[in-house]
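Attaching a single structure in structure tokens format; questions to follow.
A single protein chain has been omitted from the complex, and every remaining protein chain is retained in its original position.
All chains are identified by letter, namely A, B and C, in their written order; residue positions are counted from 1 within each chain.
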Amino acid sequence: MDRELTITDQPIDEPALLTKRRLPPNMGAVIYFIGAVRDSESGAPIQAIEYEAFEKMARHQFELLFDQIEKRWPVQSIRLVHRIGRVNAGEASLWVELVATHRGEAFAACQWLIDEMKKVVPIWKRPVS
Amino acid sequence: MDRELTITDQPIDEPALLTKRRLPPNMGAVIYFIGAVRDSESGAPIQAIEYEAFEKMARHQFELLFDQIEKRWPVQSIRLVHRIGRVNAGEASLWVELVATHRGEAFAACQWLIDEMKKVVPIWKRPVS
Amino acid sequence: MDVRVNFYSWFKDMTHCSETVVSLPANATVRDLKTAVFEQFPKLSAVQNSMLIAVGVDYQGGDYTLKNGDEVSLFPPVQGG
Partner (left out) sequence: MDVRVNFYSWFKDMTHCSETVVSLPANATVRDLKTAVFEQFPKLSAVQNSMLIAVGVDYQGGDYTLKNGDEVSLFPPVQGG
């Protein structure tokens, strides 16, 4: 399984990432998930979220999740970008691309990845009001 | 719920579609699903798939599915492009964008939409070898 | 009344045409129409279990009563995406 993991304090450049997609002709499904910062948290308006990461461990934990996906689903490739630092409301904090033969495994693996990362990858949020 | 449905015999221009995304700042999740034509069908190599649609009914059935989604999940917007005519292996035949507050409803609605369209929307495939 | 019938996908290959017109008595149902169509195209009766039927742009069952001007479409299972 091809993997590409980016943890960055720069805005996520979706068009540039799209340009670099590799879609081998035996693959039938691509899923993108984009998590964006919303302009409120627990009902109160916010300007941004400040993301903090324990980056070395975050990378390792992401790789462990990718290992699990590789074992469980026939996924061709995963590209994941997580932004850290200040992310303004309306901007993307997470971008995931998953390429697979069929949509079933693409959806299953993508949802599992996001659910699990929220349990184990050491990244924290702090709302900025 | 905003909706935009396109049935076209032209290639799906993902970068252009991405540029036109509307992501209100109270929305936290975007999903894209891209269905691509694979270079084999039932084990035999193919060059392309020829898609035929009963277009007027296809539009109506898509709208009925969007109505159902609007009733069942708090989804902000759906954009869907289905290509008809000849689509070469490696090219996208289906493009779906779904914007929602949270990822749970985005994933649920997107999967439901694709599963259901494959049951009711009158579009047919013919492999070209 | 005359009812126009459209065929799609490989149903066209079986009937060698994309549409036909069948003459039906007033108040005929979709079931009556199928009987009439199968007389004209006997091969289609062999695939009736996987046949989908629409009147206009909506799916309808055998009990649906046709009215003048209705347009019926017969086609195999759909496979979009």
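Keep this in mind: a contact is a pair of C-beta atoms (placed from the backbone, for glycine too) under 8 Å apart; a residue touches a chain by one contact, two chains touch by 3 or more.
Just so we're clear, the structure is a prediction, and the values are computed from it rather than from any experiment.
Considering the intact complex, the chain excluded from display touches A. Here the missing chain is touched by one residue of A:Asp9, A:Glu52 or A:Asp67, and it is A:Glu52.
The chain not shown here is touched by just one of A:Ala48, A:Ile69, A:Ala100 or A:Val121, and that residue is A:Val121.
Touching the omitted chain from chain A are residues 35, 51-54, 56-61, 82, 93-94, 114, 117-126.
What we mean here is this: only the chains that are shown with their structure count from here on.
Judged by touch alone, the chains other than chain B, held in their current positions, sort into A | C. Averaging C-alpha coordinates per chain and comparing to chain C, the farthest chain turns out to be A.
The centroid of the Cα atoms in chain B and the matching centroid in chain C are 28 Å apart.
Spacing of chain A relative to chain C, judged by their CA centroids, is 48 angstrom. Annotation for chain A: no residues touch 2 or more other chains.
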